Structures are given as C-alpha cells and as structure tokens.
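I am attaching a structure below and will ask some questions about it afterwards.
Shown here: the complex without one of its protein chains, the others still in place.
Let's turn to subunit A:
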Amino acid sequence: MITAENTWLEQALQGNMDAFTQLVETYQRPVFNLCYRMLGDAQEAEDAAQETFWRAYQNMKKYDTSRSFATWLLSIAAHYCIDQQRKRKLPMVDIDILPEEDAPDPSPNPERVISKQMENKVLHRLLDKLQPQDRAAIVLRYWYEMTEEEIASTLQLSTSAVKSRLFRARRQLAEEYQSSAPAELERSLHGTPAL
C-alpha cells in the first residue's frame, strides 16, 4: 500500500529535503523520547535528536528499505547517545529543565505535578547508574516494547548479549531502587514545605 510516508521516504532517498523534513515531523517524538531517556536532559536530547536526523539524512543511501525506517532511526539515535554518554559523565537532570509533559493533566494539581517531576528525577537517577548499552536496552524494552531480537538488531548485538544486558540492568535497577528510591520519593512528597 502506498502511504504518504512511503512517498516521503522514496523522495527522501532521492535527496529531497522537503520530503525528509516530513519524515522528521513524523518520527521526531520517538527519536526525542529515546534521546531524552538516554541522556536525561531536554536540551541535550534535542541536540541528539537533531543530530540523529542529520546523520540519517546524510546516510539515506545506506538505508535498507526492507527494514523499518523507525527502527533504523532509533538505532542511529541509540548509538549516538551511547557515544555521548561514553564521552562524558552526565550531570543529574535538573527538574527545572524537564520538558513539558506530553499529555498535561487537565486539572493541574501542584502536588501531582511535583510528584511526577520527582518520579522522573528518580527514574533518571536510576537510569544514570546503568552502562550506556544496558540503558539503551532497558529504554528500548520498556518504552518501545521491543522484543529482545528487535533490541539486538537495533543495537547491533547478539540476542544472548541483549538478554544478559537486560538481566544485569534489571538487577542493578532493582537494587538501586531498593537502596534509595522509595525514601527519596517519600521525602519529596512529605518533605516539601509548600505541600
């Protein structure tokens, strides 16, 4: 079936920037979310997502059309973010620079908003403890519901390597969570003077 997306893809393969911009519009959200979960900072996620699309545009000729375009993009984004994380140790995310929630609560409740922000902060702190490739595997597994085979294809690892990375990451997350997260979440809710 010929869809608008297939047409844009075909035109983008021939170097049409306008068609590629349409693809950017379509896939900006999954790519940005992956970068955000990998890097933990909205500005860095924006830069990484832009870089991902630029690299994709430059390497369109290498894109295998039998593969899903979204998976190919996520693969570029994951590798870029893994490299970025290896280059430097990222600081903890500041709650002031968190991006806006995608579906804001229709009746904004300050307590709920702060609670969500703290949960996000705890989540990023937990993810920050993981090795870059383990983190990528966890993000792809839980946010994108990819199978171990799909993760292996995206991260260019063997399925058994993905299994062992997920296993190790889950153990580390569980231990880190048990050692500090519940107390941290409790403190954030009950220790805030404004509440």
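Of note:
One rule holds in what follows: contacts are C-beta pairs under 8 Å (C-beta built on N, C-alpha and C of every residue); 3 or more make two chains touch, one makes a residue touch a chain; residues count from 1.
Here is the rule we use: contacts and distances are computed from a predicted model.
Comparing "PaaI family thioesterase", "Transport permease protein", "Zinc-finger domain-containing protein" or "Ferredoxin" against the UniProt entry of the hidden chain yields the protein name "Zinc-finger domain-containing protein". Only one residue in the set A:Glu25, A:Asp83, A:Glu111 or A:Glu149 touches the chain that does not appear here, and it is A:Glu25.
Mapped onto subunit A, contacts with the missing chain fall at residues 17, 21-22, 24-25, 28-30, 32-33, 36-37, 42, 45-46, 49-50, 53-54, 57, 99-103, 116, 119-120, 122-123, 126, 141-143, 163, 166-167, 170-171, 173-178, 181-182.
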